[in-house]
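Got a structure for you, questions after.
Apart from one protein chain that is not included, each protein chain of the complex appears where it belongs.
Chain lettering (A, B and C) follows the sequence in which the chains are written, and residue indices restart at 1 in each chain.
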Amino acid sequence: MYFASDNCGPVHPKVLESLTSANAGYSPAYGDDRLTREVTERVREVFDAPDAAVHLVTTGSAANTLLLASLTAPWQTVFCSRVAHIHEDECNAPEFFTGGAKLTLVETENGQMTQDGLAAAIAAEETRGVHGPQRGPVSLTQATEKGTVHDLETLRGLTAIARAHGLPVHMDGARFANALATLGCQPAEMSWKAGVDALSFGGTKNGLMGVEAAILFDGERLWEFELRRKRGAHLMSKHRFLAAQMLAYLDSGLWLELASAANAACRRLADGLRSAPGANLMYRPDANILFARLPRATHRRLFAAGAEYHLWDAALDGGPEDEPLAARFVTDWSARDADTDRFLDLL
Amino acid sequence: MYFASDNCGPVHPKVLESLTSANAGYSPAYGDDRLTREVTERVREVFDAPDAAVHLVTTGSAANTLLLASLTAPWQTVFCSRVAHIHEDECNAPEFFTGGAKLTLVETENGQMTQDGLAAAIAAEETRGVHGPQRGPVSLTQATEKGTVHDLETLRGLTAIARAHGLPVHMDGARFANALATLGCQPAEMSWKAGVDALSFGGTKNGLMGVEAAILFDGERLWEFELRRKRGAHLMSKHRFLAAQMLAYLDSGLWLELASAANAACRRLADGLRSAPGANLMYRPDANILFARLPRATHRRLFAAGAEYHLWDAALDGGPEDEPLAARFVTDWSARDADTDRFLDLL
Amino acid sequence: MYFASDNCGPVHPKVLESLTSANAGYSPAYGDDRLTREVTERVREVFDAPDAAVHLVTTGSAANTLLLASLTAPWQTVFCSRVAHIHEDECNAPEFFTGGAKLTLVETENGQMTQDGLAAAIAAEETRGVHGPQRGPVSLTQATEKGTVHDLETLRGLTAIARAHGLPVHMDGARFANALATLGCQPAEMSWKAGVDALSFGGTKNGLMGVEAAILFDGERLWEFELRRKRGAHLMSKHRFLAAQMLAYLDSGLWLELASAANAACRRLADGLRSAPGANLMYRPDANILFARLPRATHRRLFAAGAEYHLWDAALDGGPEDEPLAARFVTDWSARDADTDRFLDLL
Partner (left out) sequence: MYFASDNCGPVHPKVLESLTSANAGYSPAYGDDRLTREVTERVREVFDAPDAAVHLVTTGSAANTLLLASLTAPWQTVFCSRVAHIHEDECNAPEFFTGGAKLTLVETENGQMTQDGLAAAIAAEETRGVHGPQRGPVSLTQATEKGTVHDLETLRGLTAIARAHGLPVHMDGARFANALATLGCQPAEMSWKAGVDALSFGGTKNGLMGVEAAILFDGERLWEFELRRKRGAHLMSKHRFLAAQMLAYLDSGLWLELASAANAACRRLADGLRSAPGANLMYRPDANILFARLPRATHRRLFAAGAEYHLWDAALDGGPEDEPLAARFVTDWSARDADTDRFLDLL
């Protein structure tokens, strides 16, 4: 009954196998190896993007902040949702890597910037000439931190607003696979064809040990990105072990298989919660994250029985037992139906 | 009929005289001169703060950002109002000088952070451990960008919230003199006795050529501040000419005299506007700034007659003639009643 | 015949086994897991440093730059050798993470700062008051980039100079294990007992997949370091996989066993080269790196036969065949005597 985070689950066995295979003998360091070249080719194929610059890093924050730094001048502001990981969970890393750019928080519903909110936020900047921050990229998250998934039309609506102002678009795709499994479309449709210039393509939350791909669909700034990565101390020397993970991930659609499993576990949980007394889903659980309100007493009982998940902006102690408290539940590829069912039985 | 900004008026003649007096012969550079030492002594006296570290710079943004940098770690966030100059009008200078700290915008009414808003904003940070930005200083503006002045109780209420969380307090006092003239209290009461640790003490908007004092009431970090100022390229070599301005400013209460004149001009304008048809004051014009809504046709007539001031988030063209449009009016020490009256007559 | 770099060799099987063992079930993320706590305990034991702050990162540059940033104010300068990795091979990462500190290059012999050079470099700073960079930490490398190892007396001599000026000491120990195997002393003796405050304790070049421990012997700034690591996007989510590597490394002295093997391979190579016609060792090959000059024709023959290593500040083409060209040879734990012997036979 572990729903604390998709960062907490195991690595898929095929990934470990791939690491073991990659371990034979010597291989050039710093990404100059055969496996890394294969990753670039594979990612380009998967995204139907033959010119994309593809770089591997070990954390989602590294992918996000290095990509944002590539798109943002220090005197600009990044437009993002109020619950964006880059704002709430990266300890000012985007500000650090961009050299001090600002983040402008846009009106957010269900974890997604609203189109009106984005348009208004962009309109409000650059009305002060040299004095105010200048407009920078729009950064959106797919799937969002609230577990919703932008449909393609919504995505395109948001990126169109960015385009209309000449602003580039970044997508935090730490859970790109989960969103793609939900929409059932092609990777290109949910990225560059939808107006995304730079994608943090997550792997770690979906069965890898620690690899994310930073993708610039226009490969022109490839060398600059490499310098930024090195200067950020994010260029791994034994790079083949990042590549080996990503290759296993992309091989035979493992990435989508794992994401689908995680999503299915979330749906099972959602279905159970919908019929549970006193439980209220807070957002549409489109992918592998679910927010729900449950009475305090219920949380207490679940925790006592060994369930692991996070209360959200709420404390277990200090209020009436029937007060509904928000909580976040995250499923990963390794979730077992038996555990979910046991959890639902406890409800 | 010039109400565009208090940055646009002339320098007071006594300031020019002081510059001329300071110009005799040789004098050590970089602040190691007699006049600069006198400034420190005078500021300490005026603020009843014998240990304060006092440094002169040439812009308000320099004072604000160097002081904030002294109080803020790069992984922290500064709490400020939504209309704070440091947020809206410094082109990310605070982010730059702090090494990438964040600014958290607090619920704002009449240009002032609300106490509930501040408490909520502080409470919302540091709930995410190492992942989120950490709590940093509270920065408030006195008089505010909307022309209101915090009374002492309000000031102390806000700083008490900061204190309760162990957070330092910065005051952007670009119009400190105007606010002080309004409250009629002692400088110490409106600064360190009210819980302010660091003050940007403005002079430029109030008759100087270009001098602001950055004051740290606890002088312990004096040397660090000097290094920050030098590293920011803000240490003037012929420093005596900054000192000469500030000495003239503080001499015989010139600073308060000038601020009182500016405030009086603003009151005259406000009184006239209150009785003008179709005019609506938007905030309490406590100091030398006034926001008012006037019908588009009225603006058109005023501009045509040579009045100079800024429409605020509004455009002169493109709407009905009777639509009320917001505008900002700022008075300075050199405002003449005749001009104001002419302006009011035009209304 | 692979002597290109110790970044190119395989991971030790026990490390892979440890990764596999760590992969069972769920485990808290971001270092809040059991294995990470064990790492801290083990490192403290190994270094006889019960208060040390121990943090794992995935690159040596991350360990170096995060530690240096903890020790260095942006207006200071770091004293290091002319061939220091932090100067030559980190693409300005130390400047980036410190917020713009400077590196002062000290007179260097055999890859080591000379005591006179260090004393002179320190003496030359802070003679210009606020104008010049201020003195910051001394950073030394053990084993050095030239393959030499500071003996304990030399180490203590250098750190004593730092101490005398109140400056902290950082040690880039990417090859700490190799140096320790050479000196045969205790880890504490070659680190904090020798005056080192902060140590980048390398694992990647010595059989790990990608883990370095950043150690602050005085644990007081532990929390600041964690914030710096997170803000640098260097906090791994599935942190147990870093911990698992480091535990395997420290278990039963594997780390020293591997370093000894690498050193032995280097000695075997050195012995062979010493008796080879036309070969000249350039520095004392104390650890697992060896610089030698060989005639151009010899290099050509070796490369043709499949040997892999780097010419150093030299180009294979464009000069007389008997011209001696410098080259660097690095051995790792997996070096096989048969390969070395084949290489020597080719000579």
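As a convention for this text, a contact is a pair of C-beta atoms (placed from the backbone, for glycine too) under 8 Å apart; a residue touches a chain by one contact, two chains touch by 3 or more.
Computed from a prediction, not measured in an experiment: that's the story for all the values here.
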{"item": "Candidates C:130, C:297 or C:347 - the one touching the absent chain", "value": "C:130"}
{"item": "Sole contact to the chain not displayed, among A:74, A:94, A:147 or A:173", "value": "A:74"}
{"item": "Full-complex contact with the absent chain, from C:30, C:75 or C:192", "value": "C:75"}
{"item": "Residue numbers in subunit B that touch the chain omitted from display", "value": "2, 4-5, 7-11, 16, 19-20, 23-30, 57-62, 64-66, 90-93, 96-97, 204-205, 209-210, 227, 230-238, 241, 308"}
{"item": "Touching residues on subunit A - with respect to the absent chain", "value": "30, 73-75, 99-100, 130-131, 134, 224, 226-228, 230-231, 235"}
{"item": "Absent-chain interface as seen on subunit C, which is shown", "value": "74-77, 88-92, 95-96, 98-103, 105, 127-128, 130-134, 313"}
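Rule of thumb we're sticking to: only the chains that are shown with their structure count from here on.
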{"item": "Interface residue identity across copies subunit A, subunit C - same or different by half", "value": "same"}
{"item": "Subunit B onto subunit C, rotation angle from CA fit, given as a multiple of 5 degrees", "value": "180"}
{"item": "Chain occupying the most central position, where position means C-alpha average", "value": "A"}
{"item": "Chain of greatest Cα-centre distance to subunit C", "value": "B"}
{"item": "CA centroid of subunit A to CA centroid of subunit C, Å", "value": "34"}
{"item": "Subunit C residues counted as touching two or more neighbouring chains", "value": "30, 227, 230-231, 235"}
